[in-house]
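Shown here: the complex without one of its protein chains, the others still in place.
Take a look at chain A:
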């Protein structure tokens, strides 16, 4: 019985701790500025959409959303294609190279953006890739590929070898086995990798901040961080912008919660 009481107490406390700031943020975004100034804690008396209208215009969100979407969709597609194919070769085509190559790529999980950003910045400047969409997508793919290969390999390993042997007996090459057998079977892990990568791209801030100065390729996160400077004392606007920028995540969460959880939970579990 005392265990159950402790359980309820911990869950209750943590639930209030996590939800109250989010609930406060949401209702404040519907509050007129005068009410925020007079009382920060209270619920709005006159609910208003004005903050949203202003934030949408001032933040140029329509244009930011398009950029974020381009970066995330392109990155996700490329990461899925590259990682599943590599994972298949690593786990199902016998080769002496595999142990070296696989650990080489999985070591990337330890590398931080900050330890390669300077040379990356120099290289992109040299190649004229800074402030281009490609100049963002390439590093996004690279920083997501290690984890994706790691996840995909754990899954492809579980496909029975007999299946692949049988196809080989029938005269299929590995490329054909990959497209005809492995890809269709890998659909669940492809969804997990895709959702996880899309999420990682959507919330990414440091890379795009470092590799772009041009307003035309700003993402939602950059737009938000810039609004902070402009609206430092107008929490209503700022919070409306925060809600707008988080809506895609809420949708992603509601549609694909299981896949997101799978991605996160596999992150720290050895395969």
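One rule holds in what follows: a residue touches a chain if its C-beta (ideal position, glycine included) is under 8 Å from a C-beta of that chain, and two chains touch if they have at least 3 such contacts; residues count from 1.
One rule holds for everything that comes next: contacts and distances are computed from a predicted model.
*Asks:* Name the chain not shown, per its UniProt record: "Sodium:proton antiporter", "Elongation factor P--(R)-beta-lysine ligase", "Sugar ABC transporter permease" or "Extracellular solute-binding protein"?
*Replies:* Missing chain, UniProt protein name: "Sugar ABC transporter permease".
*Asks:* With the full complex in mind, choose from A:130, A:192, A:212 or A:246 the residue touching the hidden chain.
*Replies:* Of the candidates A:130, A:192, A:212 or A:246, A:246 is in touch with the missing chain.
*Asks:* Decide which residue listed in A:53, A:123, A:166 or A:215 touches the omitted chain of the complex.
*Replies:* Considering the complete complex, A:123 is the one touching the chain left out.
*Asks:* Would you indicate which residue among A:11, A:66, A:180 or A:255 is in contact with the undisplayed chain?
*Replies:* A:11
*Asks:* Across the whole complex, list the residues on chain A that are touched by the chain not included here.
*Replies:* 3-4, 7-8, 10-11, 14-15, 17-19, 21-22, 24-25, 39-41, 81-83, 85-86, 88-90, 93-95, 97, 101, 104-105, 108-120, 123, 138-139, 141-143, 145-146, 149, 173-175, 178, 199, 202-203, 205-206, 210, 221, 224-225, 228, 235, 238-239, 242, 245-246, 249, 252-253, 257, 260-262, 264-270
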